[in-house]
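A single protein chain has been omitted from the complex, and every remaining protein chain is retained in its original position.
Then we have subunit A:
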Amino acid sequence: MEKDTHFILGVYDDEDVLLQAVEKVRSTGVKIHEVFTPYPVHGLEDVLGYKRSRLPIAAFLFGILGTSLAMTMQFYMMRFDWPMIIGGKDYAAFPDFIPVGFEMTVLLAAFGMVGVFMISSNLKPWAQPRIFDERSSDDKHIMAIDLANNSTMEEEKIREILASSGATEINKKSFE
C-alpha cells in the first residue's frame, strides 16, 4: 500500500448495543468501514445496509450444471457410446440415472458455492488479513471507521459519536 491508513475503532461488549450503535453512528453520517464480530450477529448486515448475498444463486447455477453433467455423462455412456443390455433394461434407463444425477447436483452446488464464497471473501491459506483488534475473534465487537473516508468530519467528533453510542473503548489503529 502506498500510504498509511488510519482507523478509529469502537469496541463494543454487547451485540444488542452494537446493533443500536451501528444505526446511531450511520445516522450521524459517519461511514463505517466494517464491523468485526466474534460470531455472526443477526441483523448486523441489515443495519449496515449490506445487500443480501447472491451466493444462493451461485449454488443454484452450479447445481444445474451438476445435474446436466451427470445426465449427459450417463446418457452418453449408457445409450450412445457403448450400449449394453443389462438386466433387460432399456439402454437409456432414466430412473436409474436419478441417484447419480442427484449426487452430482449436490456435489457441484456445494463445491461451487463454497468456491465462490472463498474467492469473494478472499479466504485462502496464504491470506494476510488486517487484524484490527485481536479480541474481535474472542469477545469484542469492533467497529472500524476509516478516517480517509470521513475527511469531512473531525476525528474528535467521531470519537464523541462512538462514545455516546455505547462503545466501551475507543482506539486508533494505523496500517502501513
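Quick note on the criterion: a residue touches a chain if its C-beta (ideal position, glycine included) is under 8 Å from a C-beta of that chain, and two chains touch if they have at least 3 such contacts; residues count from 1.
One rule holds for everything that comes next: contacts and distances are computed from a predicted model.
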item	value
Per UniProt, the name of the complex member that is left out, chosen from "Anti-sigma regulatory factor", "3'-5' exonuclease", "ABC transporter permease" or "Quinol:cytochrome c oxidoreductase quinone-binding subunit 1"	"Quinol:cytochrome c oxidoreductase quinone-binding subunit 1"
Which of A:H6, A:K31, A:R130 or A:K172 contacts the chain that the document leaves out	A:R130
Positions on subunit A contacted by the hidden chain, ascending	13-17, 20, 34-41, 44-45, 48, 50, 52-53, 55-56, 59, 73-74, 77-78, 81-82, 84, 86-87, 89, 93, 96-97, 99-100, 102-104, 106-107, 109-111, 113-114, 117-118, 120-132, 134-139
